[in-house]
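Taking it in order: structure first as structure tokens, then the write-up.
As you look at this complex, bear in mind that one protein chain is not there, while each of the others sits in place.
Lettered A and B in written order, each chain numbered from 1.
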Amino acid sequence: MGLRDLTATEQIAELAAGRVSSLELVDAHLDAIARDDVEAFLAVDAEGARARAREIDALPERPPLGGIPLGVKDALSTRDIVTTSGSKMLEGFRPVYTATCVARLEQAGAVVVGKTNMDEFAMGSSTENSAYKNTLNPWDHDRVPGGSSGGSAAAVSAREVPWSLGSDTGGSIRQPAALCGIVGMKPTYGAISRYGLIAFASSLDQVGPFARTVADAALLLKHMVGRDPMDSTSLEWPAPIDVPMATDLAGLRIGVVEELMGEGIDPGVKAAVEVALVKAEALGATIVPVNLPTALSGLATYYVLAPAECSANLSRFDGIRYGPSAEADNLLDQYEVTRGRLFGPEVKRRIMLGTFALASGYYDQYYGRAQRVRTLIVREFAQAFEGVDVLASPTSPTVAFPIGDRTADPYAMYLADVCTIPASLAGLPAISIPCGLSDGLPVGLQLAGPAFSENRLLDTAHALEQVIAFDTRPPGLAT
Amino acid sequence: MIDDTTVRHVARLARLRLDDAEEQVMREELSGILEHIDAIRAMDLDGVPPTTHVIELENVLRADEPRPGLSQEDALREARAVVDGSFEVPRMD
Partner (left out) sequence: MSDLEPVIGVEIHVQLSTRTKMFCGCAPSFGDAPNTHTCPVCLAHPGVLPVVNGEAVRRALIIGLALGCEIAPRSIFHRKNYFYPDLPKAYQISQFDIPICGRGEFTAIREDGSELKVGITRAHLEEDAAKLTHGGGRRAGADGSVVDFNRGGTPLVEIVTEPDLRSAADTAIFLRQLRQTLLFLGVSDCSMEEGSMRADANVSVRPVGSQTLGVKTELKNMNSFRFLERGVEAEIARQREIIASGGHVQQETVHYEPDTGHITSLRSKEESHDYRYFPEPDLVPVAPDPAWVEQLRTEQPELPIPLRRRLVDEMGLTQEDAEVITGSPELVAYFMEAAGLADPKSCANWIRGELRAQLRELGQEPWESNVTPAHVAALVGLLAEGTVSVPAAKEVLAGVIETGDDPATVVEARGLGQMDAGDLSAIIAEIVNANPDQAQQLRDGKDKVMGFFVGQTMKRTGGRAEPQAVQALVRAAVLGE
């Protein structure tokens, strides 16, 4: 077993015991990143990472995260490290500042080794919308890793980093975590500062961790949550995130969302989720069916709200202050040609959809109505949590699909997020853990809870993780 | 359904230059997506208020205290065209 097979928690323990240095750990991962068999990285800061590792090794006392490597989704701003959000619109862009969540982790001893591939501006569910390259699923290189944080998920699954950061707007952490057989969590909206997260849909975007164990995910989360004066929507965090230790689920009421266990869910996925629920019962949990009748309208609601917000968020990309630009001799051409050429098809599609949904004459029919459906979804979750502590469902209706399979039909791609979108619309925390295989590919179990229920979700996921005992190592992974 | 005129109008509002082929594809794809989205137009939403924020924060205000910003060099460093410390843009007509 090599250094890369250690979980983050184990790596920190090795550092603490003095059996390994931060530099050795960083080098071991940088070697794998240099090969990058799954095309997970867009930029690697080997020199910066080594320098930081040496600095940490020289400290009289190790910081809590010890000096272990971290992969960061390219949607997060990192000072002087090229940050593109997967778009040609930001090719070569070197930010002048670092995102709050990254800065907090660096402060706690994480070493940023590079930036991971993603769907352009986080719009997509397969990472095929990256303007740069396709990332491969470590379990099957002909398949997608999911998205939009596909690079971060694949990098952790392929053990190029022990953990990484993603962002989740409608499922962009949970769905790739499910497809790559790892843990991914989207916390309560407002838990982690969005300052430095290149906005896709501001009322939905959240940063969150990828890791191979629930405990590692909890540890990363612990060092990111809390109010940031630079983000008006960030929350004062009520209680520290604990590293989960639960071994049973006695007294826990788990609601199974019936709407997300029916039509449209692959039988193999459903079966794996049901097996996991049986194991939960064996740990003492009560399983009850729950209905979220509006949940399936979530997809339509999301595809009005998210594009509308993105249409405004992406208007700043005009080639004037940063980023490449078309040579034009008048302003209108400068805007239209730059944006027409440098945004990819999916981004243009969503900008068009969102601009339409907000345009005069359409606002009430689309944006206005979607906001009201959102209210219904929020209410339904609140009602459901009166009867249960946690809601369970598949994370993704299918396992990883072949590269190219869905690129021709935008709506088929949108369906990949049908299970994850409802909790996003309600701003609720949700975690995906691997719960088994279907046709040799990982299946994700999604657990969602009320706002601020992170600790209980992590405990539940951790207890289940122990009995599911999923082997996160993809078959055939080079060592 | 969405027609060519609407596609062109929306593309102009969004400052996206689409060629004829792109415009055609966009019209078809948007129409397809809107068909699915139209589900929410049929829902009974009488008396349901809109949700703008899922969090119940209010009055997040900053003290009026200056903070250090960027040097002129950093402010301009990623710009494509700079003239005497300012960002240059093409003429407007």
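We adopt the following convention: a contact is a pair of C-beta atoms (placed from the backbone, for glycine too) under 8 Å apart; a residue touches a chain by one contact, two chains touch by 3 or more.
Since this is a predicted model, take the numbers as computed values, not measurements.
The chain that is not drawn here is touched, among residues B:Val25, B:Ala39 or B:Ile55, by B:Ile55.
Within the whole complex, the absent chain has one touching residue among A:Val225, A:Ala308 or A:Leu391, and that is A:Ala308. Among the residues A:Leu15, A:Ala28, A:Leu42 or A:Leu76, only A:Leu76 touches the chain that is left out of the figure.
Within chain B, the residues in touch with the undisplayed chain are 12-13, 15, 52-53, 55, 57-67, 69-72, 75-76, 81, 83-93. The chain not displayed touches chain A at residues 75-77, 83, 85, 90, 93, 95-97, 99, 194-199, 201-203, 229-233, 308-309, 311-312, 315-318, 320-322, 328-331, 335, 355, 358-360, 363, 367.
By definition in this document, only the chains that are shown with their structure count from here on.
One simple way to say how far apart two chains are is to compare their mean CA positions; for chain A and chain B this gives 23 Å.
On the chain B side of its complex with chain A, the touching residues are 2, 6-7, 9-18, 22, 26, 29-30, 32-34, 36-41, 43, 45, 48-55, 57, 60, 62, 70, 74-75, 77-80, 87, 89-93.
Against chain B, the residues of chain A that register as touching in their complex are 93-94, 96, 189-190, 203, 229, 232-233, 235, 297, 299-301, 303-304, 311, 315, 318-325, 328-337, 339-341, 343, 348-349, 351-353, 355-356, 359, 365-366, 368-376, 378, 410-411, 414, 425-427, 451.
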